[in-house]
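One structure is given below, encoded as structure tokens.
Every protein chain of the complex appears in place save one, which is left out.
Up next, chain A:
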Amino acid sequence: MAGVAVSTTINGDAVEYLCQPDETLLDVLRDRLGLTGAKEGCGTGDCGACSVIVDGRLVCSCLVLGAEAEGRKVETIEGMAHGDQLHPLQQKFLEHAALQCGICTPGFLIAAKDLLEKNPSPTEEEIRFGLAGNLCRCTGYDKIVRAVQDAANVMKGA
């Protein structure tokens, strides 16, 4: 099967790759580009561990084809910090212990970033429904919600 040549932008950098037509964006990120921060928890769009932002839209990268990234802007967890400066959400996840095993954390951070960009002052309910596409099995979500609330406050003050 002939590969598809793709030119795209990932975390601000121009990237070119060749992928198979049936390969998902998640497979491309992980297996071709070495960006293993996005995780495959289910491969069916149910767990959110592979969340990335494509042209400003939060998606499960396991449900997007690698070929569909052509000409788009993709944001992954690897691009969330600016140099050695963590994003406030990353910092607050650490301070609140909003992670235990951490496998869901990249997806939650990406989803929470998308949420706060669209709604800088979410209520607890809006946070809970905004993050309902991401599964966490360790925390019971309590500390995740608190970390997002705290990050929202910090980002508003910034």
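Simple rule for what comes next: a residue touches a chain if its C-beta (ideal position, glycine included) is under 8 Å from a C-beta of that chain, and two chains touch if they have at least 3 such contacts; residues count from 1.
In this text, contacts and distances are computed from a predicted model.
Q: What name does the UniProt record list for the absent chain among "Electron transfer flavoprotein subunit beta", "ABC transporter permease", "DNA mismatch repair protein MutL" or "Xanthine dehydrogenase family protein molybdopterin-binding subunit"?
A: The UniProt record for the chain left out of view names it "Xanthine dehydrogenase family protein molybdopterin-binding subunit".
Q: Of A:47, A:64 or A:152, which one is in contact with the hidden chain?
A: The one listed residue touching the chain not shown is A:47.
Q: Kindly state which of the options A:6, A:104 or A:152 is in contact with the chain not pictured.
A: Touching the chain that is not displayed is residue A:104.
Q: Return the single residue from A:118, A:137 or A:156 that touches the missing chain.
A: Residue touching the chain left out of view: A:137.
Q: Which positions on chain A touch the chain that was left off?
A: Answer for chain A: residues 20, 22, 27, 30, 35-44, 46-47, 49, 76-78, 80-81, 86, 90, 93-97, 99-106, 109, 125, 127-129, 131-145 touch the chain left out.
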